[in-house]
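A short worksheet on the structure shown next.
All protein chains but one are shown in place.
For clarity, chains are labelled A and B in written order, and residue numbers in each chain start from 1.
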Amino acid sequence: MSIWEYANPKKFIATTTPVIPWAFGGAMLCLLVGLVWGFFLTPQADRFGSTVKIIYVHVPSAMMAINAWAMMLVASLIWLIRRHHVSALAAKAAAPVGMTMTLIALFTGAVWGQPMWGTWWAWDPRLTSFLILFLFYLGYIALWEAIPDPDQAADLTSVLCLVGSVFAILSRYAVLFWNQGLHQGATLSLDAKENISDVYWFPLLVCLAGFILLFVALVLMRTGTEIRVRRLRALERQAQRALA
Amino acid sequence: MKALLLRDLRLAIRAGGGFGLSLAFFLIVVVLVPFGVGPESDILSRIGPGILWVAALLATLLSLDRQFALDHEDGALPLIATSPLPLEAVALAKALAHWLTTGLPLTLAAAPLGVLLNLDPAAYPWIVLTLGLGTPALSVIGTFGAALTVGIRRGGLLLSLLVLPLYVPTLIFGAEAARRGAQGLEVATPLLMLAGITAGSLALLPFAAGGVLRINLR
Partner (left out) sequence: MTLRVQGLAVARGGVPVLTDLGFTVDPGHALVLRGPNGAGKTTLLRVLAGLAPPLAGRIDLPPESAAYASHADGIKATLSVTENLRFWAALYGRPWADQVLDDFDLRTLKDRPAGTLSAGQSRRLGLARLGVIGRQVLLLDEPTVSLDAASVARFAAWLRERHLGRGGIAVIATHVPLGLDAPELDLAWFRADPAAVSHGTDAAFL
C-alpha cells in the first residue's frame, strides 16, 4: 500500500475524521499540562522575573509559524509534481493557521519585549524576519482568494510559495546582516551551552507538543472542509449539467 | 526577442505609454519626504540614500501591472504565446523593457535628486552604482509578480502585496551598500549580495514567470 492512497479525497476524509478529535484532545491536554506547569510550577528566573513564562506560548507559536510555511512548501511541491488535489488544499488550509501563529509570536514577543528591552517593537532581525514572514503569508492567502479557478489558484500559489521560500530565506540573511539585534539566540538547540535549564525545558516541550497537535488538528480539519467545499461544488455542477 | 523588446520600448515611449510616470513619481516622493521629516540638512543627508532606494522601489512598482495586463486585454498575449519565442524569453524581454524604461532612468535621475536631499558628495557614486546593480532585480521580480496576477481583474493592488515582500532582500542590500559606501565603510559584502540577487533573479525568475504565464493562459 502506498502513502499516496491517502491523497484520494474520500480516503483522506475517511482516515482523518476519526483522528481529528484525538489530535484536538491531545493538544488541549498538552497545552493544559504544559501551560499550568510552566506558568505556576516553575521557579522565577533570576534575570527575567515572571515575564520569562511567556516563552511557553511564544516559542512554540514561533516554531509553528515557520514549520507551517515549510509544510506548505512541501505540499506545494507535491501538488506541482504529483497533482494530488488534497496536497494543494492542505497547503491552502495551513496558510491561515501559520499566519495566526506568526501573529501570536509577534504579539507575545512584543508583550515580552516591553518589560525586557523597554520597547514593544525593535527592528531586531528575528522580529523583522517574522514581520516579513507575516507579509508572505498575507500575499499567499490573498492570491488564493483572488483566483476563481481552483486548479489554477493551486498552481499559481504553489509557484509563489516556492519562489517566496527562496526570497524568505534571502530576507532572513539580509535582515541578519542589516541589524545584529537584541534577541537571544535559539534557546532550543540541543547542543547549545547556555541552554535553558531543565526546569523550564520540560514544560516547554509539553507546550511544543501541544502546539504541534493543535496545528495538525486544525490543518486536518480545514483540509477536510476545503475538500467538502470542492465536492459540493462538483456535485452542484453535475446536477446543473444533468438539468441542462 | 528583439522584436518584442523594441515593440515594448516603442509602446512605452509613445503617448499613453507611461514612460515618464514612474520618473515623475520618483521625483514627487523625494520632494515629499523633506516635508514629512523636516528640512534639517544633516538628517536628510543621513537618510538620503535610503529614501532614494525606497522611492525608486515604489516607482518601479508603479508600472508593473501594465507588463502583461495590456497584452492580455487586447488578445496579444495568446498570439505571442503561439509564436516561436518561448514564454521564458517573453518574460525576460518584458523585464528588460521594464528596466530600460524605469530602472535605468531612475538610476540616472537619482544623482540629481540627491541634491534635494543634501546628499554627501561621497554618496553619489554609491547611489548610482547600487541602483544600477539592484533595479534589474526589481524589474525581473516584478515581472514574475505581473505574470502571476495577469488573469486577475484589478490585480494591481494584489501585485504590490505579492511583490513587496520579495523586494525586501534587494532593498536591504542595496540601501545598505549605498549607506556604507557613503560613510566610507566596507561595502564588498552587501554589494556582492546585491549583485548575487540580481544575477540569480535574472537567471531563474524568467523560468518561473514563463511557467506561471503558461498556467494563466490555459
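As a working rule, a residue touches a chain if its C-beta (ideal position, glycine included) is under 8 Å from a C-beta of that chain, and two chains touch if they have at least 3 such contacts.
This is a predicted model, so every value here is computed, not measured.
From the options B:Ala81, B:Leu104 or B:Leu204, the residue with contact to the unseen chain in the full assembly is B:Ala81.
Check B:Leu11, B:Ile43 or B:Leu204 against the missing chain and you find that the one touching it is B:Leu11. Residue positions on chain B in contact with the hidden chain: 2-4, 6-7, 10-11, 14-17, 71, 74-85, 217-218, in rising order. With the whole complex as reference, residues 9, 85, 150-151, 227, 230-231, 233-235, 237-238, 241-242, 244 of chain A touch the missing chain.
Following the convention adopted for this analysis, only the chains that are shown with their structure count from here on.
Chain A and chain B have Cα centroids lying 32 Å from one another. Residue ranges of chain A in contact with chain B, taken from their complex: 132, 135-136, 138-139, 142-143, 146-147, 152, 155-156, 159-160, 162-164, 167-168, 170-171, 173-175, 177-178. By the touch criterion stated above, chain B contacts chain A in their complex at residues 141, 144, 148-149, 151-152, 155, 158, 161-162, 164-166, 168-169, 172-173, 176, 189-190, 193, 197, 205, 208, 211-212, 215-216, 218.
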